[in-house]
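A single protein chain has been omitted; all remaining protein chains appear in their positions.
We call the chains A and B, going by the order they appear; numbering starts again at 1 in every chain.
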Amino acid sequence: MRRRAVWLITFGGGLFFLLEFLLPARTPEWLGGVGNPLTPFLPSATNFLIVVSAMAVLLGPLNLVRRYLGMIVRREQGRLEGAVFLVFLAVSIVAASCEGANIHRAFDTLYNALFYGVQTAFFASSMALLAFYLVSAAHRAFRINNLEAGLMMASAVVILLGQVPLGDWLTQGLPDAFQVRHAAQWILAVPNTGVQRAVEIGVCGGAFAAGFRQWLGIGATTR
Amino acid sequence: MTDPLAVWVGAIVTLGVFSYLARDNPFYRLIQQAAMGVVVGITIVVTWKQVLQPMWLSPIQGALAGTRDWTGALWLLALVPGSLWYFQLSKKWFWVSTLVSGLFVGVAAGLAFKFRILLILPQIGASLKPLNPFAGPNGFTWEGFLDSSNNLLFLAALLTTLLYFFFSVKTENRWVRTPIRWGRLMIMVALGAMFGNTVMTRMSYLIERMQFLYEMWLRPLFPG
Partner (left out) sequence: MGRWLARLHTLNPRWLYLATAILLIIPLVILIPMPRGSASRATRGLYDAVEAVPAGGIVMIDSSWDQGSRSENAAQLECVVRHLCQRRIRFVVTSLGTVFSPEFAQKTIEPIAAQAGYVYGRDWVNAGYVQSASGLAPVISALALDFHTIRQADVRGTPIGDLPLMKEVRTIRDVRLVYVVTYAPSPEWISFITGQFGTPVAFGCMSMMAPNYYTYIDSKQLCGMLIGNRGAAEYEALIRHPALGTRLSMAASFGNAAVILAAVVGNLGMWAARRAGRRGA
């Protein structure tokens, strides 16, 4: 009964959008010249999905608050980090709510400090750490042991030099057609495009199969 | 972002994150949790201000106050599917949340057909490129010869890559082995291109942070 209910909703949701695509935008005149009856409802249906999807916004935070409060009450290890999370959660909710509402300049300053100083700096810096690890990985792991690895390295070096002014500077004495940026563009436009398109075609086939399975609920299980 | 408090906080957080390169430390973990808290808090407020308030609450309030169409009050019914998400928090009633998540899975699956068909058909059409260097309006030209050669190489890369991933074909046959090997070499070239571009992206993250530390934080401290 439960599985049937879930299946029905899954199938119905997919059926609306699939039919909207398959039905013609307008039937021929000899069939009445009728427009697609589902298209006018598409924005409203999407509106509904957006609102329902947005209502899940508290799901993750509730889970985290429950977990961290439990850690603090039970005096478990990591409770200090949990407390920091809860404090910054509360402060950022207040700052974001009051920001731009002309209540007091302090809220705008606080919001800027949290938005740009804390979260922007943290995530940008975390991504920046990858650059260091990349250099380390290039040193330790990028070994030219065979033709394939050599080809990959050569392609990477051409791309690396061809996309920065350093490559333009190194090859500026050569005729225009032989400059490294053209080689980089050629690699991207010819062999790379062929490979990527082949992968795209393969992925498309798999996506169709997966889409059918999901829509029809084949092989799905529910608790 | 020139607010001094934001710049100083940003600099301390940046250096705190970079301290992870030395080793994992309590300061890094505290910064991590602070950032998580800020992200979650701002997400809640922005989602309310820019999605739920204008699209859900305003129509209901307008309908009840008589300033908008009465159908706006029907948005109250959205609370029914919207509240089903929170059954995920219960082990016993978890299955109720699959009703609403199933709806979204179905929608995604239904739209996937339209998405894939409109995306891939032009790609297949564009793969049929001219290979004859003599077929140009002016007959044979070196430019036409180069274009034809590139098109031939493109087609070779496309077909041999498709063949490489066709795992149901036996590879002992030498007529198949050579194209598969060629496909592997083409894939290596493409992987090299992806690696090169990945390096550029990762480096740009670090360059942006170094630029922030130098231009926004350090340089104003030492004017002239």
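Operating definition for what follows: a residue touches a chain if its C-beta (ideal position, glycine included) is under 8 Å from a C-beta of that chain, and two chains touch if they have at least 3 such contacts.
Predicted model only: the values in this text are computed from it and were never measured.
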Worksheet item: Hey, which of A:Leu23, A:Cys98, A:Val164 or A:Leu216 is the one touching the hidden chain?
Response: A:Val164
Practice prompt. Based on the whole complex, identify which of B:Ile12, B:Leu30 or B:Val51 touches the chain you can't see.
Written response: B:Val51
Fill in: Residues of subunit B (touch criterion as defined above) contacting the omitted chain
1, 21-22, 42-43, 46-47, 49-51, 53-55, 58, 104-105, 107-108, 111-112, 114-119, 122-123, 125-126, 190, 193-194, 197-208, 210-211, 214-215
Fill in: Those residues of subunit A which, in the complete complex, touch the missing chain
17, 39, 42-47, 49-50, 52-54, 100, 115, 119-121, 123-124, 127, 131-132, 134-136, 138-144, 153, 157, 160-161, 163-169, 172, 179, 181, 185, 188-189, 192-193, 196-197, 200
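In the analysis below, only the chains that are shown with their structure count from here on.
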Practice prompt. Measure off the straight-line distance from the CA centroid of subunit A to the CA centroid of subunit B, and report it in whole Å.
Written response: 3
Item to complete: Show which residues of subunit A lie in contact with subunit B when the two form their complex.
Response: 2, 5-7, 9-18, 21, 47-64, 66, 80-82, 84-93, 95-97, 109, 112-132, 134, 138, 147-149, 151-160, 163-164, 184, 186-202, 204, 207-208, 210-212, 214-215, 222-223
Fill in: Contact footprint of subunit A on subunit B as seen in their complex
1, 3, 5-11, 13-14, 17-18, 20-21, 29-48, 51-52, 55-56, 75, 78-79, 81-83, 85-86, 88-89, 94-95, 98-100, 102-114, 116, 119-120, 123-124, 127, 150, 153-159, 161-162, 165, 184-200, 202-203, 205-206, 208-209, 212
